[in-house]
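Since the structure comes first, as structure tokens, the remarks are kept for the end.
Excluded from the complex is one protein chain; the other protein chains are retained at their positions.
Per-chain residue numbering starts at 1, and chain names A, B and C are given in the order in which the chains are listed.
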Amino acid sequence: MANSMEIFEQWESEIRAYCRAAPSVFKSASNAKQVDENGKEYVDFFAGAGVLNFGHNNPKMKEAMIEFLKEDGVAHSLDMYTSAKRSFIEKFVETILKPRNMKYKMQFTGPTGTNAVEAALKLARKVTGRDDVVAFTHGFHGMTLGSLACTANHYFRNAAGVSLDNVIRWPFGTGKNYMESLEDLKAMFNDPSSGVNAPAAFLVETIQAEGGVRVGSLEWLEGIQQLARDLGALFIIDDIQVGCGRTGSYFSFDGTDLDPDIIVLAKGIGGYGTPLAMTLNKPEYDEKWSPGEHTGTFRGQGLSFVAGTKALDYFDNDELMNKTKKHGEYMSFFLKDLAEGNDDVEVRGRGMIVGFDVTDGDKAKAIARECFENGMLIGVCGSRGEVLKFIPPLTIPEEDLKKGLEIFSDAYKKVIG
Amino acid sequence: MANSMEIFEQWESEIRAYCRAAPSVFKSASNAKQVDENGKEYVDFFAGAGVLNFGHNNPKMKEAMIEFLKEDGVAHSLDMYTSAKRSFIEKFVETILKPRNMKYKMQFTGPTGTNAVEAALKLARKVTGRDDVVAFTHGFHGMTLGSLACTANHYFRNAAGVSLDNVIRWPFGTGKNYMESLEDLKAMFNDPSSGVNAPAAFLVETIQAEGGVRVGSLEWLEGIQQLARDLGALFIIDDIQVGCGRTGSYFSFDGTDLDPDIIVLAKGIGGYGTPLAMTLNKPEYDEKWSPGEHTGTFRGQGLSFVAGTKALDYFDNDELMNKTKKHGEYMSFFLKDLAEGNDDVEVRGRGMIVGFDVTDGDKAKAIARECFENGMLIGVCGSRGEVLKFIPPLTIPEEDLKKGLEIFSDAYKKVIG
Amino acid sequence: MANSMEIFEQWESEIRAYCRAAPSVFKSASNAKQVDENGKEYVDFFAGAGVLNFGHNNPKMKEAMIEFLKEDGVAHSLDMYTSAKRSFIEKFVETILKPRNMKYKMQFTGPTGTNAVEAALKLARKVTGRDDVVAFTHGFHGMTLGSLACTANHYFRNAAGVSLDNVIRWPFGTGKNYMESLEDLKAMFNDPSSGVNAPAAFLVETIQAEGGVRVGSLEWLEGIQQLARDLGALFIIDDIQVGCGRTGSYFSFDGTDLDPDIIVLAKGIGGYGTPLAMTLNKPEYDEKWSPGEHTGTFRGQGLSFVAGTKALDYFDNDELMNKTKKHGEYMSFFLKDLAEGNDDVEVRGRGMIVGFDVTDGDKAKAIARECFENGMLIGVCGSRGEVLKFIPPLTIPEEDLKKGLEIFSDAYKKVIG
Partner (left out) sequence: MANSMEIFEQWESEIRAYCRAAPSVFKSASNAKQVDENGKEYVDFFAGAGVLNFGHNNPKMKEAMIEFLKEDGVAHSLDMYTSAKRSFIEKFVETILKPRNMKYKMQFTGPTGTNAVEAALKLARKVTGRDDVVAFTHGFHGMTLGSLACTANHYFRNAAGVSLDNVIRWPFGTGKNYMESLEDLKAMFNDPSSGVNAPAAFLVETIQAEGGVRVGSLEWLEGIQQLARDLGALFIIDDIQVGCGRTGSYFSFDGTDLDPDIIVLAKGIGGYGTPLAMTLNKPEYDEKWSPGEHTGTFRGQGLSFVAGTKALDYFDNDELMNKTKKHGEYMSFFLKDLAEGNDDVEVRGRGMIVGFDVTDGDKAKAIARECFENGMLIGVCGSRGEVLKFIPPLTIPEEDLKKGLEIFSDAYKKVIG
């Protein structure tokens, strides 16, 4: 029977979530469209939670992956050397690192963001010999115990069942008074009777995506970086959701003075939705690793390397990034216009990540559901799910972009009135 | 330049490990063979650390994956419903669960073993409201902070940089005196002044693979299960490395009275080396989850579902499992014969996981290196890397199996004399 | 040999500290004077670290203690009932609790401040079922692991050797911007994605004594109390050093709207320097205790009850408290006058606790040493020992007060110039 969901309801865990918000069985997908088993089309503003920057089933990647499969490329290699992995590294070095004069060492971890965050935390603790890490309100860094301790959302934290230790929490640099708050933090770290130990690292997102599309102040981010330097702590940017081109440049902090000691990447780097995760470690810190101290079975994924290499072609020139900026501005403009006159709504973002904050989680959920009914996929984020998060593929055709926004506009008007 | 490793040495993290033991660049692979860029062939007794139970680039899976790619199947879906996912669930239910009268709920986590272990620990703590978990000497359960706390190896543990809490450690059920040791543990848990809190769970491998191919006593395992029942704790089997057919049956504990509350699977279930991880939760515990309490971006991998579904075909009849048993016995016989007369060598295992313990890590390493030079890949395990671990694809052709063993035999004789 | 210190140097632990700053062997003491074995007299502005509010060897207490000894009173009773304990309780109820309409239950813990703080923390965690406690920069609450986690000073914290968990640290309410900082804290606790769990308690000193005689803003303290109420957390005042009359009233917060759920007392309540510690618990929380859940061998000290009962006579009328206020004002006036024109010096305090902050720990130490040489005992406090702390007995004769201040004045001028 087409589109039957019974088997899931009967045999899959009660923990399933997105399928409750979008109760359909999806059969195929292409660039910014998903199609369910009944043939209904959806414009995708969710993009696999920010993974599919280059669209569903990107044709060039698909072609390369099929070729790789046919030629019996090494699909799974842990950290053994393979031709596919070398191609990926070479491409990343030439396209991303060298043009920026970056000298990072690439560390492939288990292929999920949380594995990479855990690796970054270990390295920072190893380098400094310190326990504590500073993480920020509304931050999201993953679900395994080490990264979960850094994640701010209580719903996730409460599921740990144990105390989440060794994290110092501080307000994120957005909203108001964040520079005063940074001064407070500095004062604490500079006082030998503050009760706050010098940290191993500061772990920060430049734009908190899950946290509600909160854009960090650059002045504040630079202040955090300077504080890390002053304290001998590592400055780690988690660019998992807003890196890989999302904001209109490869890294979310390109063009600033931010110079992180470790950059954490996942989601978009595998290109096709194929799992891959990586930390970029400054060599002077990377050399503190002993071989195999942090491992993970699936850290050498051939298909991800192949698709990921193709994804990097998009950064050979400015075309996609320029389009990303242009489309991002259009989205922001459209949504701000829509929200005009409603003081309960705030639109935030940069490049092609835009948050539409309606203050109220129930309303946001109702809007998202209405969008789903009308053929558009969009997720919610923020402390209470009160922010609709617009993260379509960067490759979305203009007509799909417009169509999605129209569906959203109608849903917003219907729900909010 | 063919086979150049320079790019890795220059740009990849110092943490890389397997590539140091097998310094070659691999270009292609097929069933139990890997080929490097110089055209040199290697018989593979490593199988991607126990992932490739069905061989490299299994033809049927490959065909299905290419088809799936061509048809624009949904490659990445988080926990939304997809046709590919439903096929996998249906196949798993029909082939694995129903014939065993098992009623587990399937929970797809982030696609690595450690993510699944973290999920299992969370669920056990949630269900019981308790903090501590009992784990065993030589156990290996992953590298993220929650699972790492359960992992026994100090090399990995020391890299955490923080205290690994909430785990009670006890000797594993092998060797000698393990039943007395179990009695001690029981006595402690039954004494209100033992200093050991009632645990949330017992987390155990039936055969400790990374720990040195240590085969747990069935009597002991049943004793642990009973103790868990008596204490209201969950009994969790981590079948990541020895499940999926490795021992000659789908689960390593098939045919016994072991009835785990949670089973953790990863490695082999994605079939092709494509990442997938899953816990099987008894429904009465699974229902304690609230939606989305434990998530992970890559928990809906289309290619893994497609390949994994094909992998399950191998369990439609007994052919592969019978062959696995037969080949396993042959391996054990061959290796025991080889070790004959050397009291420093012990051969252990079941089905197609066999450990060849030479007592001395340097010797084991030397043998593995000699094998590599002569065209065979094999890894080491155990507390000091003193055990050579034989885990070829279950689908290995007999001639490759024999060839690999011969190469090993020569290497052993050369190194040990 | 009179005044020989050799035996201490040879046989006592290297951890000894005050004796290094005041290297003499003291033989006798009376009210605000100590005499060493060479007959040299010292005016005592240290008062046993704030214990001896009623002077050394207070005659009325001494008399009562001798009488008690002669009559074979029960010197040590754990928490069995004794006549001496009942007298203390009755006196405390009549003199302190009833006039203030307070309904606290008195809990006698092991007779040191840290034992009482540990009890308060346990009760707060028990009542709320929560783990974390909010404590503040520069706070001092003791040296055992639970209270040490709340203590801010790194020198003490670093000696723990283990991670000090379950404490949320925030700036104390003094200096500048503390109300903004309080707003930040509120915002965090009211946000379900702040990463900061609702706490079991807020633990605060109204005046941080060891922390450098930092006087908490009343507005801020009331804000903290309100926040505790709003969050269902307990509001705990540690009045160990500034209670028992030190500020010119029995509790440091008398006359305010502060209404703590638990008050922690020690130091001065035993009267004679005889150990005693107590928490005052609101009955609705106290009843959550089960018998004997927190114990301590020396929690029933007959001599401390006898002396402590006599100490409470001082609160039958206003005489001592009025004198305390008057002398406190005189101390402050004198010291501010002395500091006049030196921008590096700040004088802070209330009642008879006054801090003279010279910014520089070495200078403070030099002044204290000069005072010692000239017959005056004074201690230092603050993050770097930069604050001279004036806490003479409340009963100090005016001439001793003046003499001590003169010695200090000379020392200050000699060291600072």
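The working rule: contacts are C-beta pairs under 8 Å (C-beta built on N, C-alpha and C of every residue); 3 or more make two chains touch, one makes a residue touch a chain.
Just so it is clear, the model here is predicted, and its values are computed rather than measured.
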Hidden partner chain, touching residue among C:259, C:293 or C:337 = C:293
Inquiry  = Need a quick check: the contact residues on chain B for the chain that isn't drawn.
reply    = 131, 135-139, 150-155, 157, 163, 165-169, 171, 177, 180-181, 183-184, 187-188, 191-197, 211-212, 382-384
Request  = Name, in rising order, the residues on chain C that touch the hidden chain in the full complex.
outcome  = 4-5, 7-8, 11-20, 22-30, 34, 37, 48-49, 51-52, 56-57, 62, 65-66, 69-83, 85-86, 89-90, 93, 97, 105-108, 110-115, 118, 121-122, 124-126, 129-131, 143-147, 149, 155-156, 158-163, 165-166, 200, 266-267, 272-275, 279, 281, 286-287, 289-298, 301-303
Key: Contact footprint on chain A, counting only the chain that is left out   = 162-163
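The rule we apply is simple: only the chains that are shown with their structure count from here on.
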Inquiry  = For chain A versus chain C, which are copies of one sequence, does the interface use mostly the same residue numbers on each side, meaning over half shared, or is it different?
reply    = same
Most distant chain from chain C, judged by the mean position of its C-alpha atoms = B
Query = If you average the CA atoms of chain A and of chain B, how far apart do the two points sit, in angstrom?
reply = 29
Inquiry  = Taking the mean of the C-alpha atoms as each chain's centre, how many Å separate chain B from chain C?
reply    = 58
Inquiry  = Suppose each chain is reduced to the average of its Cα coordinates; what separation in Å results between chain A and chain C?
reply    = 50
Task = Quick one: which residues in chain A touch 2 or more of the other chains?
result = 131, 155, 163, 165-166
